[in-house]
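Just passing along the structure, written as structure tokens.
Note that one protein chain is taken out, while the other chains of the complex remain in position.
Order of writing sets the chain letters: A and B. Residues in each chain are counted from 1.
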Amino acid sequence: MPVLTLADLQAHLGGQIRGEAHVRLTAAASLEQAGPGQLSFLVSARHLDKARASRAGALIVPANLDEALPLPCLAVDNPHAAFARAVALLHPEPVPAPGIHPAAVVDPSARVDATARLGPGVVVGAEAEIGADTLVHPGCVIGPGARIGRHCLLHPRVVVQHGCRVGDRVILHPGCVIGGDGFGLAWEKDDGGHWSKVPQVGRVILEDDVEVGANTTIDRGALDDTVVEQGAKLDNLIQIAHNCRIGRHTAIAACVGIAGSTRIGAWCQIGGAAMIIGHLDICDRVTVSAGTFVAKDIREPGTYTSVQPLMRHEDWLRNAAHLRHLDRLAARVRALEKSSDKDEER
Amino acid sequence: MPVLTLADLQAHLGGQIRGEAHVRLTAAASLEQAGPGQLSFLVSARHLDKARASRAGALIVPANLDEALPLPCLAVDNPHAAFARAVALLHPEPVPAPGIHPAAVVDPSARVDATARLGPGVVVGAEAEIGADTLVHPGCVIGPGARIGRHCLLHPRVVVQHGCRVGDRVILHPGCVIGGDGFGLAWEKDDGGHWSKVPQVGRVILEDDVEVGANTTIDRGALDDTVVEQGAKLDNLIQIAHNCRIGRHTAIAACVGIAGSTRIGAWCQIGGAAMIIGHLDICDRVTVSAGTFVAKDIREPGTYTSVQPLMRHEDWLRNAAHLRHLDRLAARVRALEKSSDKDEER
Partner (left out) sequence: MPVLTLADLQAHLGGQIRGEAHVRLTAAASLEQAGPGQLSFLVSARHLDKARASRAGALIVPANLDEALPLPCLAVDNPHAAFARAVALLHPEPVPAPGIHPAAVVDPSARVDATARLGPGVVVGAEAEIGADTLVHPGCVIGPGARIGRHCLLHPRVVVQHGCRVGDRVILHPGCVIGGDGFGLAWEKDDGGHWSKVPQVGRVILEDDVEVGANTTIDRGALDDTVVEQGAKLDNLIQIAHNCRIGRHTAIAACVGIAGSTRIGAWCQIGGAAMIIGHLDICDRVTVSAGTFVAKDIREPGTYTSVQPLMRHEDWLRNAAHLRHLDRLAARVRALEKSSDKDEER
């Protein structure tokens, strides 16, 4: 466990120290849980009460906070981002031993950089490449011809299928599958009909700084590639179908499904469990609310929603029945309006 | 395959035997499929017809069943629970060979109890602990410093990330990921904006008797812990985000997503594919219907729902158009009411 003073943090993060610069910090914690020797943070004046009551050793606070606090502070422009970097300094992740573990299986034609670390049970296929300082945890399978960049972090049991491309500083969480086959089927009419498989020969391209959550699946393209652009962040249990393109710096929360050939712009935010059908275009800077179903293009930035409000079950039963007859209800209102107009005329 | 008589089962389960106590049983089966030598069960008088027609060797029935049945019965207070225990006795799961398989990789600093069983390809990190009688199937990865309790069952390819805590008698199904990073991002404004990662340094705590389904993901806390309390049962493909707390004896069906920092009470039932947004409080003994979207706190026990009823597509097309104009429709009704009131006044 590293020990850092507030002055050490300032050297890394910038900002201005208010109070004792040499307080020693060994961990990061929430405002409520932090104790002596622990660093916490305040994003805005909104949680000032909690900050005053905090037993933390020191706080990162917004530069524009006027209030004096009874504990040492580092005042910075973006406290959330600065705290994120402080946490990384205080809590370095455990790293496996350097080199290739004897229980890894690396094809002789693969090119693994001498600074990469491969855990036990890792399998690297023919002609695959793994870049400098990349860490591949136990049980990952890197297919033939796949290329993983530099400074990547592959958590346990990640699969990168043959021929896929992973940029630099990419983080892949446990169980995610990069480059599984897209769901390509051709209908054959004989014997009542059946599906035949359309081979999927495109790749997945993950650009630099992409993060992919646990058990998320990103399918390879049918013919062209599926692309996740630079800096896009994907949470857990997401499905990205073949030939999608996810724009740079777009963040997608857990349980989202995006069907084939849909393009999502840059700087979008897709809420959890949103579902987006195929062959759509969604422009830059769109927010899709959690649980929302998107079935048409979105051409204007903004926030879009399509969820049902929660009700007590008995209220729902009463209300939901009318959803089946809204058209009839609207027609009845129209009829009343006509008859009312007639009354007016009389 | 064990052979048990009805009297043997009575010794384990209690209850009263009606009819032949020495009938030999080798398997459990449904009422429709059971044949001679097979045990089935009846939860209530509702399926009495099927029970009369059953070819089963014996039945577990409710103690309050008056009806005499033409086959040997064990009458108990809770037939479903008793049958569950009988099935476990008749169908013991296959267990791997005792000890640590030579193709497992265990860090020398890990503490694995002598009675634990580790399959081939299991990887156990530095300082990790695995308790007595725990079974770890092939391909599991236990991270550095993680602790697994006693009598646990880890199915193939489970990941428990560094530092997480798993209680006693916990069952983890294939492919589940305990302690992947939460989706913590800080927004940085330069160059149109991008996300930087907030390191996730909390843990996941799974208390005793928890069960987690296949490919379910439970994220580690950002700073504090994500907790699943004693006896909670989670089905497959569920996402539990960072800092959630799931109450004891709560059951969550498949495909549910729960966003960050939400607390769910004890004895709740969350239906399949329900989606619950972050930072909510749901009290004890709440039932959320399948497919329901929860976007606000629930403070009263009861059943809550928010789904659309199914329609033929052509009916849906007609009705759904009005959902976009409900506000206008309500305004039109209000206008009609006003004009009708005026008519009354006249």
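The rule we apply is simple: a contact is a pair of C-beta atoms (placed from the backbone, for glycine too) under 8 Å apart; a residue touches a chain by one contact, two chains touch by 3 or more.
All values derive from a computational prediction rather than experimental measurement.
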| item | value |
| --- | --- |
| Contact residue for the chain not shown (choose from A:184, A:247 or A:265) | A:184 |
| Residue among A:161, A:226, A:250 or A:269 that touches the chain left out of view | A:161 |
| Contact with the hidden chain (one of A:143, A:167 or A:231) | A:143 |
| Footprint left on subunit A by the chain that the document does not show | 103, 105, 121, 123, 125-126, 139, 141, 143-145, 157, 159, 161-162, 175, 177, 180-181, 183-189, 192-199, 201, 215, 217, 219, 222-224, 237, 239, 241, 255, 257, 259, 275, 277, 287, 289, 292-296, 298, 302-309, 311, 315, 318-323, 326, 329, 332-333, 336, 339-340, 343 |
| Hidden partner interface residues of subunit B, rising order | 27-30, 33, 78, 80-81, 83-85, 87-88, 90-91, 93-94, 101, 103, 119-121, 137-139, 155-157, 171, 173-175, 209, 211, 213-215, 231, 233, 235-237, 248-249, 251, 253-255, 266-267, 272-273, 290-291, 307-313, 316-317, 320-321, 323-327, 329-330, 333, 336-337, 340, 343-344 |
